[in-house]
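In this view, the complex is presented without one of its protein chains, the others remaining in place.
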Amino acid sequence: MIKIWSMKKNEDAAAKKKPKTSAAQIRVQKDLTELDLPSTMKTNFPDPADLLNFTLTITPDEGMYKGGAFVFSFAINTNYPHDPPKVKCTQTIYHPNVDLEGNVCLNILREDWKPVLSLNSVMVGLQYLFLEPNADDPLNKDAAQEMSRNRDAFLQNVKYSMQGRSVKGVQFDKVLVR
Amino acid sequence: MVEAQDIPTATTSIVADGQPDSKTRRYDRQLRLWAATGQSALENAHILVISGSATSTSILKNLVLPGVGKFTILDHANVTPEDAGNNFFLEGSSSIGKSRAEEAVRLLGELNDGVVGIADTSNVEELLEKDTSYFTSFTIVIAHNLEPKLLETLATLLWSDDSFPPLVTVRSAGFLAEFFVQFHEHTVVESHSETAPSLRIDKAFPALLDYSLSLDFSAMDPTDHTHIPYVIILVRALEDWKKAHDGKAPQTYHEKKTFKAAVLDLKVKFDEENFDEAESQAYRCWTETGVPSEIATLFQDPRLSSLTPTSPPFFHLLSALQKFTLEHPYTLPLTSTLPDMKASTTSYIHLQKLYKARAEEEKERFKTLLAVPIDDSVVDSFVKNAHALKVLRGRKWGTLDADHSLLINALASSPKQTAIHLSLSALSALTVKQSGDISVEALTAEVRSLLPPSSELPEEFSDAVGEVARAPTADLPNTAALLGGLIAQEVIKVITKQYVPISSYCTIDLVDTWTGVI
C-alpha cells in the first residue's frame, strides 16, 4: 500500500479533522444566520432544531398585494446547494406567477439555480414577484391575461382573492392581515 | 471496405412509439447513441478476432453486449495456466488444457442470446498461406499481439483491395499499449457533431423574410412582444440595417456594436429575454453562411471527378451537394432543426414550419441533382448532416515504421507517444528473434535499428522502454479492460459509420494514466 501518510506529514498545514456536520447542513446554517431580510419577510421554524424545513411569510408593504400575508414552504434536501430549495406557496392565491397548486415561477428556483446563490437570493426573488408580477411568463395564465389586458379588473380580482372570495369560480384563501 | 449490408428484416422491430418491446428495452441506452440504423449495422456485422487473449475477449465482451451479429475467435492454442489467471472469459483452472477459442466463445456467448459466436481452432499462419479469402469475408478484423511477420502478411492482404475489411492491430505489454485502425477510406454522415448548422439569418429565405417584415413589433401587445423569436428579430433588424447601409451587413467593430445596441433598443421593457438572446446571437448577421471550409475540402476529393454509377452512394450524394452549393444562395441545404428559443408556442411552431417547408423544398432540389437513385431515408440523413460530413483516408499498418521522415516527425511532435510505439515495435521484433529475458539494452538497440542513424531518442524513451522490459509478456487485466473499452468503441464507430473513428496510432500509458495519438 502506498505510503500516503508520509506525504501528509510533509505537508506544512496541520492535519485537519472535520466534524461530521454535512456540507449541506453547514451551508444552510451559514445561509440562515446571514439572512438579511427586510421587515416585510419573516421565517418560521415549526421545529427550531430542523433547519431544513421552514416557512417564509411575505407581507408586502407596497404594490397591489399590500396588506396580504403570503406563506411559502421551504424544503431543503441533503444535496443542497447542488439542488435548489423546494419552494411552494401554501395558500391558493391569485397571482400571474403562482399557480393554483402553489408552484412558483421564479428562474432561480429552477433553470437558473447555482450553488453560489443563497436562501437570501431566493427570498428576495419571491418578494419581488409581489412587487412586480410578470404577466409575460405566467403560471396562472388567466391572471396574467387579465393583468395585461384589463389592469383595473385585475386589481379588483387581486383584492377579492386576498379577501378570500372567489374569482371566476375559483375559491381563494384569505390572506389579508389588516 | 465492406459496406454494412442493409437488411432491414434482419433487425427485429425497434418501435419508436408506444411501450417498447423487450429488445428495445435491453438496448435502450445505446439506441440513444446510435439509433436503429447503427444497431442494424452492428447486427449485420461479423467480426474476426485473432487470439483468445484477455485483451481479445475484453474487446469482444464490449461488442457482444451491444449485440454484434456474429463473431469468430481464431485461435489454435489451448488454455494455459497463465491464460486461466487473467482472462474473465475462461473458467479458472477448469478451462486449462481446453481450446482457448472454444472456452472463450462459450462464455462470451452467455452474455447475449442474440449473438452468434464461432470458435475457429485453425492456425492463423496456415490460413494466411492457404485461404486468404477467409480473412476478407469479415466486416472487420482485430489482431492482438500477433507476431510481426504474420501481422505484416495480414495487413498487406487486407490493404490489397479497397473492398477488404478494416484491420485493428493491438499491442500491449504491462502498463503500456497501442492500437491502430487500418482502412482505406471511411465516410461518415452521422458524425454527431456538436456544431449546429446555419440558421441562415444573413441569407433569409423569402418566406422567413416576408414573415419577419409582416410583423409590426410596435403594435404588438406586450406579451407577444416578449415572445418574438430572436431569429425573427435579427432578420428584421438586419433588413432594416441593410436598407440604411447600401445593402451591406454590419462590417466594422463599431457598426456591429451599433447594430447590437439597435437590437436592444427595440425592447419595450428591460427584461425582454428574447431581445437579449437576439443581441447575443447577433454575430449570425455578419457571419456569412457559405459552404464550411471542411465541406468545401471534400469537394476536391478525387472520387468526385471519376464518379461512375457504381461509385459508393456517399460520393454521389457529395457530388450533388457540390452542385447544390454552386447555385443561389450558395449554401448547404437548409436543415429544419430549429434550436429552442424564447418564444410563444405559436410563434415558435410557425417559425419551425417555415424552416421545415423551406428545407423540404431545398431537399427536393437536391434530389434532382443526384445522378443515381438513392433511398429517401439516406438522402434525408445526408442533407440533415451535410454540415458535418467526414471523409477519412487511412494508412496501411506499418507505414509509419517504414518511413524515416514520418518517424522523425512523430518523435518531434509526439515524443512520449512515439516512445511507446517504438518500444512496443521493438518488443514484437525481439520476441521472434530471441527467447528469455528482454533487456532494456536489446530493446533500445532494436529501436535504433528502426530509426535513421544518429537520430536522438526523446527523454521519455527510457520510461517507455523500461516498462516494456519489465513486463514484456504481461497482458494485465486492467490494461486489457481499458483496451477492450476503447477498441470496441472504435469498432462500433467504424461499423455503424457514426461518430469519427481514430485514423492514427492511439498509445496508452497506464502508469501516468494518459492516452495520446501519434
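In this document, chain identifiers A and B correspond to the written order of the chains, with residue numbering beginning at 1 in each.
Following the convention adopted for this analysis, contacts are C-beta pairs under 8 Å (C-beta built on N, C-alpha and C of every residue); 3 or more make two chains touch, one makes a residue touch a chain.
Just so it is clear, contacts and distances are computed from a predicted model.
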| item | value |
| --- | --- |
| Protein name as given in UniProt for the chain not displayed, "NEDD8-activating enzyme E1 catalytic subunit", "Transcription factor Pcc1", "Centromere protein K" or "NADH-ubiquinone oxidoreductase 78 kDa subunit, mitochondrial" | "NEDD8-activating enzyme E1 catalytic subunit" |
| Sole residue of B:75, B:362 or B:475 that reaches the chain not shown, by the stated touch rule | B:475 |
| Chain A residues touching the omitted chain (full complex) | 1-5, 7-8, 11, 14-23, 25-27, 29-30, 32-35, 37, 42-45, 48-49, 51, 77-79, 82, 97, 99, 101, 103-105, 107, 109-113, 115, 137-139, 141 |
| Chain B residues that touch the omitted chain in the full complex | 16-20, 22, 24-33, 54, 58, 61-62, 65-67, 80-82, 84-88, 91-93, 96, 110-111, 113, 174-175, 191-193, 196, 227, 273, 276-277, 280-281, 339-345, 348-349, 462-463, 466-467, 470-479, 481-482, 484-486, 488-490, 493, 499-503, 506, 510-517 |
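Operating definition for what follows: only the chains that are shown with their structure count from here on.
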| item | value |
| --- | --- |
| Separation of chain A from chain B, taking each centre as the mean of its C-alpha atoms, in whole Å | 46 |
| Complex contacts: residues of chain B adjacent to chain A | 221-223, 226-227, 269, 271-272 |
| Interface residues, chain A side, partner chain B - complex | 134-137, 144, 148-149 |
